[in-house]
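A selection of the complex's chains, in situ.
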């Protein structure tokens, strides 16, 4: 349940339009933890105020579908599932309204929310092979209520492609910069932008890319200020943090 | 590159005013030049806050003092110097108004600005040995106009010390979590907070701490959402980013 | 080597019953032989508990079944097999009484012994994906005669879930703390508990988790006292050591 929803209920009580008892019912505190394989945590949501999120890796189609159902029954308008297999998407789509992106393996059940963030989040990639991770970030941000501007394939070895989009970069409220191989994109963007830049190394590359380590190290050592880094291929984490920043 | 620009160049050649070789060079340079550096450059100046920053490592006392002087002559009310030696501080202090903190080796010339950020930045450390890095972050944030709340020595192996400050954590606008050794503090804080958490690994520790690598990896793999990481011992980067977020 | 032994050898040479070359070989071997292997060997048998253990990886179903049969014929009431494939379990189950857990791939042939340890062993995990390793530890401990209390999915990014079980933690005689990714759980538990904590890193995670290395380093660097570490995914080793401690 989103923090906003809880606050709305509290304001109803404050305004005298809702009794404490009815509010309790609406808060639906009855535990939904009985699903067994997934401990869903109300307090977590209160503290963190997010659309519901399921980490799909290692869960069966049945488990994912069941959790989505329980969350939506509990009032969640949107449930985001990351690392969702095509098979799981097919299974869920028969039972719930689902938008599924096979590139990023992100599924969004329910309604995509209206953007309610302050500004625009830019998601940029160095190459086309970084797009799956970038889309995980972009779709996560959209599912959490953000306008997202995508700038794909603007890697630093063709710097004019990036500079053509300088306007988007200098007006963004938060930027997610996704790159594998040498991972230099966030540094260049960080030098152009004056908003937080979240760098996401990807496991794209071969040889001395070491599964994303080269890009990760490059990003951690960036000279650009206002830049921080998340784990290799962690598009979700970047999108989530970008949304948090965009809703401050 | 616009067709018009190419045609203009071709017409110059046609008219005999430009050689084929020079035309080739101009065709190469054109896409870069048309981006308008002046705009980028101006923007850079516009977007910088009032406070100027000097990276003191590898600079002589004379060099630092000279740069501070030039910046202040240019109107900067505050100049922050990181990694400043005691020797440099002594030298500068004879020439400029300087507040120097020997623990973090941060010097602040001129006036400390009034806080003008939106909320409070919490800077927390796992142990007392992490304080130099944390102070670099905290003083940076203060020099950039932020209220800072320090929570030091609240490491996770004595979890009650951290939990006593839960109210600071849930009401912060941005948190800088500094830790060496196992680097677990940001994860626990990230689970409690609903604001961005900037994790700073420190080189504190010995043996398999590997100069901060253990803490760095721990932080990159955190399960907590809303968390990102900067380089080992990069207190300045964390403080700068926290300020950026607090001024959004 | 005792002077007497050397003198005896020399006297054999003197008497012509031993050549110089053979004497040299005996002088080399003597210090080893006089240690009394028989005693060491006997002792080894004496000190092993009643339960026998088979490392199932790389053994065929036939081999495993044969070893189980031989051990039970020799009087072993319980035979624990780790890393046992479903195929091997099916094969063995047709020939012996077997309880098999497909999650941890542990098979227990014969009777599960009555707990005869001093207190309770707590087995805790950071997430649900750590459960296979945790169950290897828990079932090992149970097969070796211990009461085991499972606390699963109590990772540090939702610290209240762990704290709800503070009673179990402070009353345990030994704790096995299993975690992948940032591997912070053992540190927090170590700070709460006053019994030995055995930390087990798991290969759960992606990117900079490096197959468990991040968790391993985190645990080796823990500030909590009374904590030690076993190999990545070594649930068996942790369960075995926990049982040893619980039977002291």
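Note that the chains take the letters A, B and C in the order they are written out, and that residue 1 is the start of every chain.
Assume a contact is a pair of C-beta atoms (placed from the backbone, for glycine too) under 8 Å apart; a residue touches a chain by one contact, two chains touch by 3 or more.
The structure presented is a predicted model; accordingly, all values stated were derived computationally and were not measured.
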Given 3 placed chains, full-complex copy number: 8
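Going forward, only the chains that are shown with their structure count from here on.
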Nearest-to-centre chain - CA centroid comparison: A
Centre-to-centre distance between subunit C and subunit B (centres being mean Cα positions), rounded to whole Å: 47
Intercentroid distance (Cα basis), subunit B paired with subunit A, Å: 25
Inter-chain centre distance, subunit A versus subunit C - centres from mean C-alpha coordinates, in Å: 41
Touching two or more other chains - residues of subunit C: 158, 207-209
For the subunit C and subunit A complex, residues of the former touching the latter: 128-129, 153, 158, 160-161, 206-209
Partner subunit A, residues of subunit B touching it in the complex: 31-32, 35, 39-40, 43, 47-48, 53, 118, 170, 173, 191-196, 198, 216, 220-221, 225-232, 237-238, 240-241, 244-245, 248
Residues on subunit B engaged by subunit C in the complex (per definition of touch): 126-127, 155-159, 163, 181-184, 187-188, 190-192, 205, 207-210, 213-215, 217-224
